[in-house]
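Take a look at the structure below.
Missing here: one protein chain of the complex. Every other protein chain is in place.
Each chain gets a letter, A and B, in the order it is written, and its residues are counted from 1.
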Amino acid sequence: MIAFINVDKTYANGTAALSQINLKIGKGEFVAVIGLSGAGKSTLIRCINRMHDITGGQLNVDGIDVSKLRGKQVRRLRRRIGMIFQSFNLVTRTSVINNVLVSFAPDLPMWRKLTGIYTRDQKLKALEALEKVGILDKAFVRVDQLSGGQQQRVALARTLAQSPDIILADEPIASLDPVTSKMVMDDFKRINQDMNITVIMNIHHVEVALDYADRIIGVRKGAVVFDGPSGKVTQEILDYIYGGGGPNDEAAASLEEERSTHVR
Amino acid sequence: MYDKIFPPKRIVLPSGKTVLQRRTRVPLIVLLLAAAVAWSVQLTEFNLHMLVTRIGEFFKFIGDMTPPRWDYLPHLWRALAATLQMSLLGSMLGSLLALPMAVAASTNIIRNRALVSLAKIVLSLLRTLPTLVTALIATFVFGLGPMAGVVAIMLFTVSYVGKLLYEQIENIDMGPFEAMESIGMTRLEAFRYAVIPQVLPSYLSTSLFCFEGNVRYASILGYVGAGGVGLLINENIGWRDYGGVGMIITALIVTVYVIETVSEHFRKKLI
Partner (left out) sequence: MTTLEKQLLAAPNNRRYRVTVTAIVLLLLAWSLAAVSFKDMNESGWNIAVRILSGITHPDLDLLLNVSEQSVPYLLLQTVAIAFMGTIVGAVVSVPLAFLAASNIVPKPAAWLTRLLLIAIRTIPALVYGLMFIRVSGPGPFAGVLTVGITSIGMLTKLYVDAIEELDVRVLESMTSIGCTTFEKVRFGIIPQLLSLFLSVTIYRFDMNMREASILGLVGAGGIGAPLIFAMNSYKWNQVGSILIGLVILILLIEWISNKLRARLVQG
């Protein structure tokens, strides 16, 4: 279980990205986080695996206070949490299977790290992960020969090979076309249901989010403004999350945009 | 500055609009270049007349070197081998040392600003020193012989490969690095699994290219006593044995050509 208790996050340059976040996410949930760019979605999920540090409050993962972890403990936490990125973040110059195998690398002895030689067992596990996302036949192809959708599934296989309890996905389909987006989202759904892995996803496409996720969290200007089952989301709620209504909102949105580029 | 002294020209179009055209700087540049040439001609005692009347001597020298004295070839093997050994060892050690230096000089890997600037300064200082000068200093420290050559070539390789490598590392896609950190790797492990695969081919290619150049450099290091064929060239010119010099140069051309061909083959495979 993941619990945010009065979490604040202020960047070094003084920008407040998150304020007073209170959330509880249970095991096996499929959560979509929606909101404008720069609203704090990305920061929210990156705090869970300590890619960002929180500046106030408490964030617990399975009862462990994440902000108290140091060095090796942080890495041990991250071993249990998979992460998927908008731009896939694969090493494109090497083969698909090598990209999946890196999941095992942190536990390897030194000589294996230096030479990059893996055991047969690990290779089988990597292939198994590839099979789960349906690209077993591409195992020995170089990543740069694959389409965007296939690359995102390699990234998914890399995360699965880690056998995580939680998968964090930061805009996983933002650089994919609608058809491949659907395939990748289907993969997420299957992984979530079959393996009971918690999925927390930032997503721009509201319809997709409503279709796939069980629960929607709406973030606006660093605060949670909606939290409920996807069936309960109405047009008014969306308008509010995306800042419709007031005359100043467009200006506020562009300000947020600017702020987000500042932060990154 | 220039625009203030020569204000831009106003062009009024028939439609009444005005366009400002900046004055061209070409005359100034040409003037400066001409002045530099004139001054340099004086400083270097440049003399076209002498060049035209006496260039025959240059070709006479080449004429003296041909045909090369083939019976000199057997005396050459040891020196040629020493030249190759120097450049091989110097290039290998230098490329290996360049790796940590380049990492230390990469702003996106090392967070410590002071260390990064220190590494960058060391690399550019090393690159500034001409190889022959480092070789000469090395002969004083390590004695005459190939060892001094190895040190000089190694230092040059570190600076050359190191600079190109850190530029590569600073320009890579940091996405995979982030992904490796999210998997639970240390920065060092993330470097190993995310950065090395991206830069390895060009690193090896640069090292090979540097090795090619080093063979050519190693052949003159002997001139300052750092071993290899350079020493023989120096001696033979002293004894006016130009056929021997011709033989050495022929052997060098063949060696360099062979090494360049082999190295080019591997470099093409790497990319």
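Note that a contact is a pair of C-beta atoms (placed from the backbone, for glycine too) under 8 Å apart; a residue touches a chain by one contact, two chains touch by 3 or more.
Bear in mind that the values here come from a model prediction, so they are computed numbers and not experimental data.
Visitor: Which one touches the absent chain: B:L89, B:I110 or B:I196?
Guide: Considering the complete complex, B:L89 is the one touching the chain left out.
Visitor: Would you mind spotting which of B:L97, B:L132, B:M174 or B:I196 touches the chain that isn't drawn?
Guide: Candidates B:L97, B:L132, B:M174 or B:I196; residue touching the omitted chain: B:L132.
Visitor: Touching the missing chain, which residues of chain B?
Guide: Considering the whole complex, chain B reaches the absent chain at 36-37, 39-41, 43-47, 50-51, 54-55, 57-58, 60-62, 82, 84-86, 88-89, 92, 124-125, 128-130, 132-133, 136-137, 140-147, 149-150, 216, 219-220, 223-224, 227, 230, 233, 237, 245, 249, 252-253, 256-257.
Visitor: In the complete complex, the non-displayed chain touches which residues of chain A?
Guide: 97, 120, 123-124, 127-128, 131, 136-137, 139-140
FYI, only the chains that are shown with their structure count from here on.
Visitor: Please compute the C-alpha centroid of chain A, do the same for chain B, then give the distance between them in whole Å.
Guide: 46
Visitor: Give the list of chain B residues in touch with chain A in this complex.
Guide: So the residues of chain B touching chain A come out as 175-176, 178-186, 189, 192-194, 197-198, 201.
Visitor: Hey, which residues of chain A end up touching chain B in the complex?
Guide: Residues in contact with chain B: 49, 51, 74-79, 81-83, 85, 87-91, 93-94, 98, 102-103, 105-106, 113, 155, 158, 162, 168.
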